[in-house]
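Notes follow the structure.
Missing here is one protein chain; the remaining ones are kept as they sit in the complex.
Note that the chains are named A and B in the order they appear, and that numbering of residues resets to 1 at the start of each chain.
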Amino acid sequence: MNFVGSHILSVDQFDRSAMEQVFSVADEMTPYALRRRITRVLEGAILSNMFLEPSTRTRISFGCAFNMLGGEVRETTELKASALAKGESLHDTARVLSGYSDVIAMRHPDAGSVAEFAQASRVPVLNAGDGPNEHPSQALLDLYTIRKELKSRDRGVDGLRIAMVGDLKYGRAVHSLCKLLSLHDRIHYKLVAPPGLGLPGDMVERLREKDHQVSEYEQLEMGIDHVDIVYVTRTQEERFPSQEEADRYRGLFRLNQAIYTQHCEPNTVIMHPLPRDSRAQAQELDDDLIENPNLAIFRQTDNGVLVRMALFALVLDVADEVHNHAQPVTWYTAKRFT
Amino acid sequence: MNFVGSHILSVDQFDRSAMEQVFSVADEMTPYALRRRITRVLEGAILSNMFLEPSTRTRISFGCAFNMLGGEVRETTELKASALAKGESLHDTARVLSGYSDVIAMRHPDAGSVAEFAQASRVPVLNAGDGPNEHPSQALLDLYTIRKELKSRDRGVDGLRIAMVGDLKYGRAVHSLCKLLSLHDRIHYKLVAPPGLGLPGDMVERLREKDHQVSEYEQLEMGIDHVDIVYVTRTQEERFPSQEEADRYRGLFRLNQAIYTQHCEPNTVIMHPLPRDSRAQAQELDDDLIENPNLAIFRQTDNGVLVRMALFALVLDVADEVHNHAQPVTWYTAKRFT
Partner (left out) sequence: MNFVGSHILSVDQFDRSAMEQVFSVADEMTPYALRRRITRVLEGAILSNMFLEPSTRTRISFGCAFNMLGGEVRETTELKASALAKGESLHDTARVLSGYSDVIAMRHPDAGSVAEFAQASRVPVLNAGDGPNEHPSQALLDLYTIRKELKSRDRGVDGLRIAMVGDLKYGRAVHSLCKLLSLHDRIHYKLVAPPGLGLPGDMVERLREKDHQVSEYEQLEMGIDHVDIVYVTRTQEERFPSQEEADRYRGLFRLNQAIYTQHCEPNTVIMHPLPRDSRAQAQELDDDLIENPNLAIFRQTDNGVLVRMALFALVLDVADEVHNHAQPVTWYTAKRFT
């Protein structure tokens, strides 16, 4: 895969070597994200950060990743504040915006919309989530985290045993991660979902066709034993036909320290694409896990900055130039990432 | 006209020599907007980009233009998120904001509000649209585009024949462009509007007083023959007393390739201030025009960045300094503006 000038729209674009390339550049970004030094390699470049659906985490992660490379960020945070609300087509918006900026990150509520937008764009477009469809940078940061967590246990991804828990029907993070993992050898997917929210049948089929093992469970305790990773998701309430229907599923699976101790292997890594639902009725990950050193959820979001920096550096062809524009950090950074 | 430190509130401030000055600086901005090099001339300067009415295009265009000169941008995108919603006067907002930033671009739903704001501001204010009233940078970029398009046909603006199509009553872009064009010699305005949405009578009168020719039509086909430019506008639905009334006008005039071929001269330039309404019922410019090389609508928005860079450079008195702060571009820019 040639990243330079490319759109990043789907995990389907990635093979193992392309992933390796992203992760290798992400590793190189570490001193900048940790603020041991800064780089000005993208000084003067502009990111249009187009978020046409509510988001804090991903929007700020993309924006900060671009700032950490030295670039500027212009943002849109709402559909209704945009020309699209006046009947403009995605094509026109793309043609116009791509005359203003050097790269575009876009989130949109409709599946396929970001790809349609990218077709008309004259600059690279990064899909930051198109409804229930794709969110490739999330899947990449999840896999990057899995690799780092396993590496600290002297393991690789081949032969991984992973439990995926919760809303596996609407969770695009799960869908994309399943695909990226399937590029590896002998993955054992243990799918834990309530009836009606299981992984779509065609996805299960494709994983099995690639000689991976897929087991399905309706009870949390059965699915989370003998795994390396427990990947928990929140119910994607905003994707349900009605709030009432979503409410039926709230709080069905809850992982807490007692269940973890009783059922998981001692080093099982706990992941979550975040945000996790911390309201009393939901709490798919209990607060009492916060001291568990295997809780990797904030290492995931920290890694997200590295992966997004890597994607920007690759599509804008500055991955090899980053260190040539490095400068010392002047300010206090001691508490960060402790 | 002395630009330094001035507010840019209305096209009425411009004479031919002031326009020439803007367009000449805009030409100088081309290598920066095309990303052949960057400039840091406004490093450390701050634009307050105050958009108190929905807008993507203009807001991001102003913001990116300022970034392309090396400056920083702080934004407000909503009236309700602002102190104005707590009963603050425009005077107070202006006094406060002008202590924070070096220049202010402002869009506001009410006619005259930006001028009122500017009176209290201690830094230059650029009108980015005050309701149905003025939008001078749009008119300047339209005229700049007309000049460039005609120049590539070895023509100047004097003697121009232009068809203006659509909602000529509420379209501020049309009003301002009419005024700027009227500073030239022997313009023939062919006005195509449905009954009730024609150009206001006093504007027509003023054009005729300046010895320009004005013809009015209620049918598209009659107005668009024998012209150099067809300038199409969308119905400004948000300015109508009710949505029902606006709906009556939707889709009345539609220019498509077949009509163009049959009625327009071969080189007639098609323009539109954008956004165009691409919903099936509207489509004042049909999708099938997209391959027509005379469709200049995206060259207009590209030119908008140049014109806004020029306005910033002129009011902040750095037009002559831009090249002295130039730097090479480090990143991939190949597809841009092809």
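Of note:
Keep in mind that, in the parts below, contacts are C-beta pairs under 8 Å (C-beta built on N, C-alpha and C of every residue); 3 or more make two chains touch, one makes a residue touch a chain.
Predicted model only: the values in this text are computed from it and were never measured.
Here the missing chain is touched by one residue of A:61, A:182 or A:233, and it is A:61. The chain not shown here is touched by just one of B:102, B:130 or B:149, and that residue is B:102. Shown as candidates are A:28, A:116, A:225 or A:277; the residue that touches the absent chain is A:277.
Contact residues of chain A toward the unshown chain are 35, 38-40, 54-57, 60-61, 63-64, 67-68, 70, 72-73, 75, 77-78, 234, 237-238, 274-279, 282, 287, 290, 298, 301-302, 305, 327, 329-338. As for the chain not pictured, it touches chain B at residues 4-5, 41-46, 48, 72, 74-78, 80-89, 91-93, 95-102, 122-123, 315-318, 321, 325.
Convention: only the chains that are shown with their structure count from here on.
Centroid to centroid, with C-alpha atoms defining each point, chain A and chain B lie 39 Å apart.
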